[in-house]
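For this depiction, one protein chain was excluded, whereas all remaining protein chains were kept in their positions.
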C-alpha cells in the first residue's frame, strides 16, 4: 500500500501543522486522516497522528524520512514514521488459559488484526495444538520463579530469531524481570483481569467477589516495572450481581479480557497510540 | 394499595418456600413477584423477597405480621414485612453541588421515586431556592470539622422531628461521626464519585486523571464507619479519553453519579435490597 | 447431578407457588432458584421457572414427573420438567462466515455451553477443518433456492440420526421452508445481523450505513415462518460513527453477533426461556 503514518510529539506552538502539511504536500502526499491533541495550547505538549497516501511511496519513503528530520529538529519533535506495508511481527506469550490467545488468533485469521504472528511462547504445552493448527510456530519454555533468568534468556533468543516488534502477554501469568521489560519499552502489552487501579496484583476476581462490586472489568496496558502500573491502553467492564460467584465472574471476565486485549493490540499495530508518561493517547 | 413485601434471610433448608407460600395462601394473598438467592443450597444462607397482593390488606396486616412470627422462628429467620402504602420518609443531605439533589427531586416529582421527601438539610444555602420551589422544607445547618458534634445534634433533631426512615447523602461531602452512622444502620445511602474500590477517599477525579484510566465511575453504597467501604448497592461507568481533563471528567461524572444514586435510592425505597455482611443482594 | 428444572405457564391465581413448593418438599427437593412473572395478577398468565436439588433424583425423577400431572391439571398448566444431567444435543448450521460457529465451539470447549454439539451442517466446505479439529462430525449438504426440498430432506435425516434437540443457525444464510420450521417449534435459534425490527431482511449493514445510524446491533430469535419476526431472545449493540464504512460495520457487527448468539443459545440450553406468543420470557 502507499500509506504512511506519522506520529509526533513536541512542545505546542503555532505553525506545526502548517509546516508538516506543507512538507507532505511537497511529496504529493494526501492526508487521509489526522488526529491531534494538546495538553495545553500555551506551553503544553502537542501530539499528532497523520495518515497519508502517496503514489510511489515505496520509492520515496526513505527520502521522505530523511528530509523530515529538518522539520523535526526545528520543532524539537519526538517522532516516528511507519508504513503499514511493513507489517509488524508479534510474539504472543501464553500460559494455560487460552481465551485471549484464541481471540487474537481468530481476529488475525479474520483479517481484523494486521500483523505477522511469528511465534507463540508458553510455559505450558496446553496451547500447542491450537497454535500449530494455525500454522504458527509454538515454543515451550518452562518458566517459573526459580528459573526466571534462564527462561528469559531463552525467550530473548526467540524474540531475536523471529525479529519480534510486539510482545503480547495473553494471560501469561509470569512476572518479567526489569531487564527484560527495559529491553522492550512500549512494546509489551499485558491484559490485567481487573478494572485498574482496583485490584492491583493477584486474584482480582476473588477480591472483587469479596468486595461485592457490581461491575467487573479488565485493563490492557503497556508493561513497565511497576506491577500493573503501566500506561493504560483500554478498559472495559460488565455488570455482575450477587448471584455471580467467583467462578462465574471469571467466565464473564474472560469475555471482557479477550475483547479489551484484542482492541489494545489492534490500536498498537495501527500506530494509534502515543505513550505520554504514564498515560496513553489513543488516536 | 393491597400490596405487601416480605424480606427474609435464614439458613437454607428444604421447605422454606413451601411454608411461606402456604402461609400467604391461607390469607388469600397472591404472590405477585418473588426472587430468591442462596449462597449455598447446602449449609448456606437463603434470601427471599416476596411481593404479594391481598384484598383488605389494611385490615389484616397486623394479624399477618403477628402470625408470621411462628414460621420465622421455626426457620430462624431475619425478616421484615413492609407495605408500600406506608410510604417511607426521606431526608436528603446536600452541599454545594446540586446535580444529585436535583435528579432525586425530579425523579420524585415525575412519580418515579415513591417516598415523602420530608426535608433537605444542607451546610450551605445554595440549594434553598431549588428545594423550596418544590414545596419541601430546607434546613441550613452549618457543618464542618470544627462543629461536627453540634451540627449532628441539630441534624438528629431534624431527623426525629420529621420521622425520617432514609437518609440520602447527595454529595454531602462531610464525614459523619460513628455515633451518627451507628444510629442509622443500613439507612444512609451515599454516592461516591469513583468506581470503588478504585480511588477510595478524596478527589477521585483528580486521581483518575493522573492514572490515565479510560473509564470513570460512581458508586452508591450504604454508609458504615469504614470510609467508602460500606456495602455497594450500584455502580456505573462512562468512557473517557485522553482529551478529558479533570473538569471534563467531573462533568461526565456528574451524569453517572446522579443516575447511580437515583437507582440505588429507588431500590432501597422499593425494599429490593438485603444487606449481607459487606455486600448487598438486590432483588 | 441431582438437579431438576420445572418450567410452568398457567392462568394466574393464588396458591400456585404454595402447591408447587409443597409438592417439591414432599420429595425432599430443595428449591435452589426460582423466578416468576405474571402478565397481570388478576386474570393474567403466570410463568415460573424453578430449579431444584434432590438426592437420588435419578431414581425418583420419573415418579416426580408422573405425580406432578395432578397439580398441572388442577392449575391448567403448560409445563415441562428437564434434568440438566440429560444434556441437550445441538446441531449447528453454518455457511461461509465462521465467527458465530467459532464462538459457539469455543464456549463449548471452555465448558461455558453445556450441550453435546453432535454435528455441524453446512452448505459449504469452509468450516470442515475447524469443526473436525474439535472432533465433531461435519456434514456438507449443498443448499440453495433450487434444491431446497432435497437439501432439507438430507438435513432432516441428519437431525434424526443425531437425535438433535436444538438447531442453531450460526449465520446459515439460507431460508428454511415452512415445513422444516414447523417440525421444530421453539427449537431453531437464528442470529440476525441487525437490531430488529430495524433492517428486517437482507443486507442490514448496507442499509444501516445508508441510513447513517449511530449504533448497530444483532438479534437472536427463535425461527418462525415470518422472516425475522420470531420471538426475540437477546439483542445487543455497539456504537459506530461516520468513519465506519460498510466493511467496518460488518467487522464490528461480527463481534456483536457472536456474543448475542452465544448468550441466547446458553439461555436456551439452561431452560431459561419460555416463549409467550411472539415474545420470550428469559428467567
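Order as written gives the chain letters A, B and C; numbering starts at 1 within each chain.
Heads up, the rule we're going with is that contacts are C-beta pairs under 8 Å (C-beta built on N, C-alpha and C of every residue); 3 or more make two chains touch, one makes a residue touch a chain.
Computed from a predicted model, the values in this text were never measured in an experiment.
**Q** Mind giving the shown chains that are in contact with the missing chain?
**A** Across the whole assembly, the hidden chain touches A, B, C.
**Q** Identify the residue among A:14, A:111, A:178 or A:277 that touches the chain left out of the display.
**A** Selected residue, touching the omitted chain: A:14.
**Q** Tell me where the left-out chain touches chain C, residue by residue.
**A** 37, 195-199, 210-215, 217, 231-237, 241-243, 276, 278-282
**Q** May I ask you to list the residues on chain B that touch the chain which is not drawn?
**A** So the residues of chain B touching the missing chain come out as 99, 102, 106, 110, 112, 133, 251, 254-255, 259.
**Q** Hey, which chain A residues sit against the chain that's not shown?
**A** Its contact residues with the unshown chain are 12-18, 21-22, 24-25, 28-38, 41, 53.
Convention: only the chains that are shown with their structure count from here on.
**Q** Quick one: report the Å distance separating chain A from chain C, using the average Cα coordinate of each chain.
**A** From the centre of chain A to the centre of chain C is 37 Å.
**Q** Among all residues of chain B, which ones touch two or more of the remaining chains?
**A** In chain B, residues 37 touch at least two other chains, as defined above.
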